[in-house]
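Missing here is one protein chain; the remaining ones are kept as they sit in the complex.
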Amino acid sequence: MKSYKELQNASFYDANARERAIAMVDKGTFTELLGPLDRFTSPHLPVLGTAVEFDDGTVTGVGLIGKHPVFVVSMEGKFIGGAIGEINGGKMVGTIRLAEKTAAAIKKAHPDEYAERRPMVVISFETGGVRLHEANAGLLAHAEVMDAFQDCRKKLPVIAVVGSKVGCFGGMGFVAAATDIIIMNEEGRIGLTGPEVIEQEMGKEEFDASNKALVYRTTGAKHKYIMQDCNYLVEDNCGAFHEALKEVAGLPMDKIEGMRRIGSPAAVAEQMKLVKLIGDMQPKDSMDMWKHYGNEDPAALPEMTTAEFLKVVKRRPRN
Amino acid sequence: MEFKSTRTEWDTLKKDTQERMKAAAPFVKEGKIVDQKDTVALLEAVIKPFDKVNIEGNNQKQADFLAKCLCQVDPKKIHDLHMVQSVLTLPEHLDVFEKGIAKKLDMSFSGPQAGRIAEFLREGKLELGAIHTYLELYGRYFVDLTPKVALVAATMADKDGNLFTGFSTEDTPAIVEATKFRQGIVIAQVNKIVDKLPRVDIPGDWVDFVIQSPKPFYIEPLFTRDPALITDAQVLKGMMAIKGIYGEYGVQSLNHGIGFDTAAIELLLPTYGEELGLKGKICSHFILNPHPTLIPAIETGWVQSVHSFGGELGMEDYVAARSDVFFVGPDGSMRSNRAFSQTAGHYAIDMFIGGTLQIDPYGNSSTATATRVAGFGGAPNMGCDAKGRRHSSGAWLKCGEEYGIKDQLFGPELHRGKRLVVQLAETFREKLAPGFVEELDAFALAKNANLAIEPVMIYGDDLTHIITEEGIAYLHKCRTMEERTAAIRGIAGFTEVGMKADPKETQRLRELGIIKTAADLGIDISRANRSMLAAKNVHNLVEWSHGLYNPPAKFRNW
Partner (left out) sequence: MALQVLNFKFKTEAPKTIAKKWSHLGVTGSGDLEVLMEQKELGGAVTAKVVTPVKGFDAVWEKMLGKFVNDCHVGDVSIEINDDNATPIVVYMRLRQALAEANAKEAE
């Protein structure tokens, strides 16, 4: 295991779920809940002859950022593509519910200090969505997570962190969109239908999944950042994510509410405006949109480092 | 004795060609240019049944448009062709057999079409002459397999038929020279017809027709390996190779076979190699395609020269900017040449190292599987001891000095070196397929495809070293076949071959230095992980190249 210091400098993209969970909170503060020793493995996979994992592919636990308790869910893409089944789905829901309960308890015990002690939920997504081996339970978990998000609204922030190999696709793409704030590195990707599935259904002419440059400029963080689907674009190291989370932990709740993409009449109106614009423009490529928002040389953007990109990029204006 | 010739005509080939050229004349526009829509008609005019025809199918560059057009000729007019070409990669290369346009095949390598060749052989749709190495086939182009018509690919042409093949020259000179100087016909598909070429790679009077193809020729980035996919086990084998072989023998000139094992070695040179103080002592001269994973070693001053069989997509600008290292023309771009590179690989390098699929207890190794006629490409020319070699070098002499049966072969006094031929094998590959077997699948394939000889890539008598995660076997040091088999079993791990190892014999061979484990070499297994690699992903390679490497879209994650 890398030391905390090494982890802060290490690539978030290369880090496994447990390393990410430990590194996103302050040094030495992470306590895992339902860890490997509890051996909570899937009851469905053995009969199908599919390998199991002691944490069912998702690390859950609690740590601190300053005085803020941070409830962490961290998905492992190497285990069945990070897909959500009964156990890891249940762990995810339970962690969010625990955060909500903790928020209520803190509000009661420290009514004057709620702002500095306000808990948060941080989910490091690395998943293609529902685990097909246990699809009903997996789908149910998606719904329960969305429900739990609603119950956290305006009480405590729910943060999506996307920056791992598998990206965040399928039903979990919806789930990520329903959080308050999305933090990504350049390598992060969010979408609904995965590139390979689009190619399979619509043909290579519609979407060539082997053209990774195309995949990244359609689902990748730079595009999401320009379109305001990603709130923070950070360098690919665990420390950069930790820093961004520190900033978010201190933001007032109404400001956080304003960073959401969906969930209010104003946000719906903004999304509808975007739908109309796309209908009018008929863009052929993400770069058409980048140009529309004032990026004169869109082809140069993918080649830039994160720092260069952040310096020059022009984003979709929000209302 | 009466000095009387038995024949009176000595230019029948020429006359035959002239006749065909006459039939093709209506399709020629300006100079030697033929419109792409007339291509099928042109082929029907110049090709006759039973002709030997070459479709330029290289390891990389493909004359894909001409291959497609050949499939469209009327099999009633053109049939029973004898295809002589090094690589069959495209479906069209076999469609000509399916349609009855071609009947016989002589080739080197088939890659993705290997399964279909085996199927066609069984069904009698195809007669196979032989599976050659590249050099062997080029040699036969000048003996008994000279093409009557060659369908080649070039990057650019002018109206006089001069060709620019540039970075992707590959097999073109060998094919064109053999064809044209036996009075044959050369047709080139080109990406672009221009007024002035950057340089002339093939002179226009060796070329009869040029056709601008609808799309640039197909080329696959075959030699690019994403460092992100290199495993810890490959790092371990790489460290063992560098310390136990490269450093041990001081290997200065070499070829790396394609694969993640050798990519790992390339990326370990600036880290582990540097730590061992080997810079300047190993790896100065490569015969190698422009592997992107070699960039960090080039940038840190390890590599003096690289000559390439072919190009590699995305490496054009990097190679052009490193003309001290690569072979770059007066126009500023590289010229590859498979025939010369293979010749160098056969005679002028001290070591070949590459991966394989199966090794038997005698040290024969093969990539053949029971139902695929895949061929060898160039590996056997480099993976053998060149009998004609007469220059010496440190590594070559040391390996020869250690040769266990040297005295029996040459007497006690003679100095004769030996090429290092190294196979990297994992005892089990993905899905637990064993890397060591009692009988090679090549035997089953020979039976299934009715081949006269088992398609062995590297014969046991040429193989000097095997590296597995269990250790290195220095096979050339063995004095008997029993000893050689014991050495192989000793590093074959838990495969059926390895399970038969006698631990006492393995221990004896370790004491003799015929087997060395990672521990014997002083390598700490816990250090063998990806953090040792000089580049961890394709993005790092771009950074090492100062932005000169332009990876194809499929290797990008940005």
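Letters A and B mark the chains in the order given here, with residues in each chain numbered from 1 onward.
Throughout what follows, a residue touches a chain if its C-beta (ideal position, glycine included) is under 8 Å from a C-beta of that chain, and two chains touch if they have at least 3 such contacts.
Since we're looking at a predicted model, the values are computed, not measured.
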| item | value |
| --- | --- |
| Hidden-chain contact residue, picked from the options B:A25, B:V143 or B:L432 | B:L432 |
| Identified contact with the non-displayed chain, of A:V52, A:M227, A:M259 or A:L274 | A:V52 |
| Hidden partner interface residues of chain A, rising order | 1-6, 16-17, 35-37, 41, 45-54, 76, 78-79 |
| Interface with the unshown chain - residue positions in chain B | 231-233, 236, 426-432, 469-470, 493-494, 525-526, 528 |
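Here, only the chains that are shown with their structure count from here on.
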| item | value |
| --- | --- |
| Chain centre separation (chain A, chain B; CA means) in Å | 45 |
| Chain A - residues contacting chain B, complex | 11, 14, 186-187, 210-214, 216, 220, 222, 302-303 |
| Interface residues, chain B side, partner chain A - complex | 536, 547, 553-558 |
